[in-house]
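As you look at this complex, bear in mind that one protein chain is not there, while each of the others sits in place.
Right after this comes chain A.
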Amino acid sequence: MRALFLCAALLCSVAFTAAGQPIELTDHRGRQVSLPQPASRIVSTYLPSTLFSLSLGLEQQLVGIGQSDRQQRFVDQLLGEHDPIAVGSRTAGLNLETIVALQPDLVLMHDKKDGIRLAAMLEQLGLAVLLVKAETLEEVDATLGMIATATGRQAQAQRVRQANLTLRNELEQRLQGVAPRHRSYYVKRDDLFSTASGEMYQHQMLQLAGLTNVAADLRGFFPKVDAEQLLRWQPQLLVIEDDGLNRPQRQLQHAGVVPLRQLPQLTLPADSLWSMPSPFALAGAYYLASQAYPQRFATAQDQNVLADYYQQIFNRTDLLPKALWP
């Protein structure tokens, strides 16, 4: 954990934090961003940065969000009556005039090449843009610290970190001595044969949940494998991202891979958003562990750990996936 905090401290170098002093930040691309004061009008251009903002309690400060962010029940519930303007998406393009018209004092953008280009254009117009990268748990922590500093929400960031630390310790304690670990195969939400490679966040999540990723040696993003390879790996259980349409389950019925149909299936609930890196994604690892090793999470107190976790971060428990509601 110390490494996590060190990483956050390095990435988010704050030169001045005293009241009235400018906030100087260095983002994931090494860009220097200066804010005269903590940002109070924020445009988040894609879902992960929206999740970070919401985890920091910035619902009312969000004036613009990604085109389909609100379709997520989690985001919709947290925003409530507040109605930020949708500013576009990466595939259809961001409407830069809309963003400028919202007069934000901070724009959160992904750190890919198209994001860097748009950030340069917005900077030319006098807007502060932070490039966000959150593909590992370490980067999640660093990003949380960076946005918290930019918005003056360090106390809330500390609460989130504390909640994560507690949950992680709890998880490690429960899984102590588990051997051998279950061999698991991760299934992408729309395709039985697309899995998580060893360099993806989902691989980290499986490890935390005490599971062995059979595709750990693969590289790339959601690499495709064929049925024979899948059978050769001999997974003991399937971890499926649920999208509400049960596409992988239907593939399983028609693919002719009979031994796989009989495997236990752990499903990440569709409305959980645990399948992507976010400040509360650790809940996904805990949930998977509790399903994979139910004997180690048997007490009534264990059932409430995730509710407590959400209570600590969001001050409410109704944001938990519906499948976990009592």
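As a convention for this text, a contact is a pair of C-beta atoms (placed from the backbone, for glycine too) under 8 Å apart; a residue touches a chain by one contact, two chains touch by 3 or more; residues count from 1.
FYI, contacts and distances are computed from a predicted model.
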Choosing from "Glycine dehydrogenase (decarboxylating)", "Iron ABC transporter permease", "Acetyl-coenzyme A carboxylase carboxyl transferase subunit alpha" or "Acyl carrier protein", the absent chain's UniProt record names it "Iron ABC transporter permease"
Checked against the full complex, the residue among A:Ser40, A:Thr98, A:Gln249 or A:Gln291 that touches the missing chain is A:Thr98
Give me the chain A residues in contact with the hidden chain, please.
67, 85-98, 100-101, 110, 112-114, 116-118, 121, 124-126, 135, 220-222, 224, 276
